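What follows is a set of notes on a single structure, which appears directly below.
One protein chain is absent from this view; the other protein chains keep their places.
Labels run A and B following the written order; every chain starts at residue 1.
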Amino acid sequence: MSGNPYQDDHGNHDASITNRSGGGHMDSAPGSAAKMHTGDAFLIGDSMTGGYGKTGPDILHNCTIAVNKGEIAVIVGPNGAGKSTAMKATFGMLNLRQGAVRLDGEDITDLSPQDRVVKGMGFVPQTSNIFTSMTVEENLEMGAFIRRDDYRDTMAQVYDLFPILKEKRRQAAGELSGGQRQQVAVGRALMTQPKVLLLDEPTAGVSPIVMDELFDRIIEVARTGISILMVEQNARQALEIADKGYVLVQGANAHTGTGKDLLADPEVRQSFLGG
Amino acid sequence: MDLLNAFVALSNFVLVPAIAYGSQLALGALGVTLIYGILRFSNFAHGDTMAFGTMVVVLVTWLFQSWGISLGPLPTALLALPFGIAGCAALVLLTDRTVYRFYRAQKAKPVILVIVSMGVMFIMNALVRIILGTNEQNFADGERFIIGAREFKKLTGLNEGLAIKTTQGITVITAVIVVALLFWFLNRTRTGKSMRAYSDNEDLALLSGIDPERVVVITWVIVAALATVAGTLYGLDKSYKPFTYFLLLLPIFASAIVGGLGNPLGAIAGGFVIAFSEVTVTYAWKKVLGYLMPESLEPDGLVQLMSTDYKFAVSFAILLVVLLFKPTGLFKGKSV
């Protein structure tokens, strides 16, 4: 039995009375009160320690992740190293017991994810990252929901970046291929004109060719001045395009350096890149 | 000529009533499906929400009648409809504030909300009984028929008459207008799209800055409007008796599920599927067949497949067959 009696459904899944699709699972984290030293990165998750929920065990241990303006930072590491967790922590989806998150020098540790979106962060979750029943264009419109100004220019830019989306803009996003769906997801996040974009394994489950294309697009996004922080399984390819790489092991920083440095580091090669 | 007579008889007894009933069910099912899509549970109180909205319409209609206000040939109830919608919306919003909102904050499982809606059902049911009693109430006025059976016979020279009640005509026209408005709203406006987005993927909707409480409030208002319109049309067409609205829950749920829960288009299709099957299976086909068959083969029984008391069984059988072959309903619903 779960702790909260209102969340005890006695194992019922009767679809005729309860709708189990599309429900929300997101909990925003309250952050931590501790103040730490400031770096000069654009977005920095500084010495973060914490886990999911109020009582969950710590997953991150004094972990620091930062990305500079217009650069690509990549988090890699073995399974269960807390890569996604580290990124979600910077987006306010983790209970931080220690550490701080700063965006452009401003402390945002105590902001909810929604407020961070307003502050200029864009987040593309790994799964369920599009509105499958809505058209591509509607997905982009929903991405721009918080904007009250004219967002047609932004939409045109997204279409320029992902021409296939323009072609399919009247089609339901759920009907697209895996790679196209990821483009919709990134496009949706770009609609708020974020200053920094967080991507959680954007190439999960797509073919190598599509993966290369996606990486090309991500580089293009970075060139427009948007900082990118992403988590990747395909460590080698990701580090190749990374300005900065973080290797996490068990929720802590193991190696940090430029993408090239890490690719050249024999220890990193040995343990994470398969020689 | 016989063929024409058969068709007129069919229209008179099957097509016209089924279209009117189907429109009423479709409007009811739309309300259920919206709640299912956005609040993610099946609202057992929906039948009583319909009864409450209709009750307000009935009361305001009586008030207007006592003031001598009328719409001429049209029922006065149409004039009272906005008041009914407002009253019903006020009640469901109050319910949401005092009851449902707490469970949303707790992130309660949908099945807990289903049980909560049972409690709400008891209370709404009691409110209607306390305010208006349990008796049948008549509030229809104006012209009874758009075209009467006798006029039709005179007009066409056929043996069979076709009578279309004013209420049937109004039902269909109102339903078309309401459905068109709803679909325009859901597909064309920013708010409507944000509702669809919330229904599709709550987390992503939050990340996009959509305010869930606003979506919920708008959903309740729309549901109150749909329920009141559906209830009023049903009451005008048949008669208003609080208890029958409670019993409408089954065909309404059946319509929503047959069409695919959470899918508004499906709710409409489901409403008509259920209405047509109920009416055709429980209709005595003697007259129609009498025109179509050669005299020697004319049936001597009523040729009624099932007695009208089994109309629930028909809704249910259709529901079962659809679910067995298409578990997500005719239109792809969300219940996978």
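Please note the rule applied: a contact is a pair of C-beta atoms (placed from the backbone, for glycine too) under 8 Å apart; a residue touches a chain by one contact, two chains touch by 3 or more.
In the analysis below, contacts and distances are computed from a predicted model.
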Refer to UniProt and select, among "Amino acid/amide ABC transporter membrane protein 2, HAAT family", "Acetolactate synthase small subunit", "Glutamyl-tRNA(Gln) amidotransferase subunit A" or "Acyl carrier protein", the name of the complex member that is left out. "Amino acid/amide ABC transporter membrane protein 2, HAAT family"
Shown chains that the omitted chain touches within the full complex: A, B
In the whole complex, of B:14, B:71, B:93 or B:127, the residue touching the missing chain would be B:127
Using the document's definition of touch, tell me which of B:4, B:69, B:118 or B:177 contacts the absent chain. B:118
Go through chain B and note every residue touching the omitted chain. 42, 44, 99, 102, 111-112, 114-116, 118-127, 129-131, 133-134, 246-247, 249-250, 253-254, 257, 301, 305, 307, 309-310, 312-313, 315-316, 319-320, 323-324, 327, 335-336
Identify the residues of chain A touching the omitted chain, counting contacts across the whole complex. 1, 5-6, 9-17
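Basically, only the chains that are shown with their structure count from here on.
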Counting in whole Å, what is the centre-to-centre distance of chain A and chain B, each centre being its mean C-alpha position? 44
What does chain B use to touch chain A in their complex? 36-37, 40-42, 103, 106-114, 190, 193-194, 196-197, 199-210, 212, 253, 257, 261-262, 334-336
Touching chain B in the complex: which residues of chain A? 4, 6-10, 12, 14-26, 113-114, 117-118, 123, 125, 128-134, 138, 141-143, 145-146, 188, 192
